[in-house]
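One protein chain omitted, others in place.
== chain A ==
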Amino acid sequence: MHQPLAKRIWDAIAEPFDGWLMAFLGGVFMLSLLVLYSASNQSWYKIDNKLVYTLLSLVVMWVLAKARPQAVMNFAPPLYAVGVLLLIGVELFGVIVNGSQRWLSLGIVRIQPSEIMKIALPMMLAWYFQKYETTLNWRHYIVAALLIAVPGVLVLKQPDLGTAVLIMGAGFFVLFFAGLSWKVIIGGLVAFAASLPVVWNMMHDYQRRRVLTLLDPMQDPLGDGYHIIQSMIAIGSGGPWGKGWLNGSQTHLDYIPERTTDFIFAVYSEEFGLLGNLTLLVLYLCIISRGMLITARAQTLYGRLLAGAITLSFFVYAFVNMGMVAGILPVVGVPLPFMSYGGTATVSLAVALGMLMSIGNRKR
């Protein structure tokens, strides 16, 4: 009697989840627990916290995976509108943390509206293209571009270059899959390259320093280049096989900044070496591949556009984070998906992946 009941409950829980994705995510999650334990100097406190928000993420993911994409789709315009309003709120009443205004204080909680935008913008665009699927013309691309530009500029003004790029990137991916002309794409790239000097002039000093430091961290090894050099040393000294779990000297002697969050990959890399890095890359590649497959099989235009944008965004987060830690991209505050410690980022990723699963659950 018990067996069938347990099985029924299990089936009910497992039913909306995508098996493959869950397997790959489970792999990443196991690794992340190991690294977090080491990076937090074997503190159970952070592990406990992580388990709690992971559970919360699973619930959120389950709900969204269970929901019909079409039902969730209808929330896109209000969510986008709220997101933009909150961004304007940040502009007007935001709290300044570390020199930039990203947070909005709502009594007891402080929220970061740019985080909402990361998912709200691609949803909005996908909804928009779906709505005008049959009558799509160049005017719609102009509107879409505006839909991207509004939150993009607002976040840029905070100033948070990294997040702005990520948000606009997510929007661009939707346009890309919606069939934005190659001429426009290439023209845009050329225009972007041409505008670099202008952008340089508009950049804040700290942003310029980051760019300069990226080009040559050794220019200022004890100042701006310090973190990147230390994290490169951590990765490099990990060697092919790593120094072993809990044995990273760079990690445990405090040389790695933000080692449980943005720079957790350096810790992982030092202790698990090239072998560990390739393992993680493969896991991420599997997740991305699965996302691509779901995108390819998506039933509706909304589904494809959103699934494609989510998958590409997921890739971009992973790539930008690892690239930053490995010293080939500038230091921008992007967490490594499902590895970095932090509830907000994990839950919002769970939202995105829940939607991805929901789309995947309605194959053609």
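Just so we're on the same page, a residue touches a chain if its C-beta (ideal position, glycine included) is under 8 Å from a C-beta of that chain, and two chains touch if they have at least 3 such contacts; residues count from 1.
One rule holds in what follows: contacts and distances are computed from a predicted model.
Novice: From the names "Extracellular solute-binding protein", "Butyryl-CoA dehydrogenase", "Ethanolamine ammonia-lyase small subunit" or "Peptidoglycan D,D-transpeptidase MrdA", which one matches the UniProt record for the unseen chain?
Specialist: "Peptidoglycan D,D-transpeptidase MrdA"
Novice: Of A:V150, A:L246 or A:M292, which sits in contact with the chain we cannot see?
Specialist: Selected residue, touching the omitted chain: A:M292.
Novice: Touching the hidden chain in the complete assembly: which of A:S114, A:S269 or A:S358 does that?
Specialist: A:S269
Novice: Which is it among A:L161, A:I235 or A:A345 that touches the chain not included here?
Specialist: That would be A:I235, which touches the missing chain.
Novice: Write the list of chain A residues that the hidden chain touches.
Specialist: Residues of chain A in touch with the missing chain: 134, 136-138, 173, 176-177, 179, 181, 230, 232-240, 249-250, 252-255, 269, 273-274, 277-278, 281, 284-285, 288-289, 292, 295-296, 304, 308, 312, 315, 319, 322-323, 326-328.
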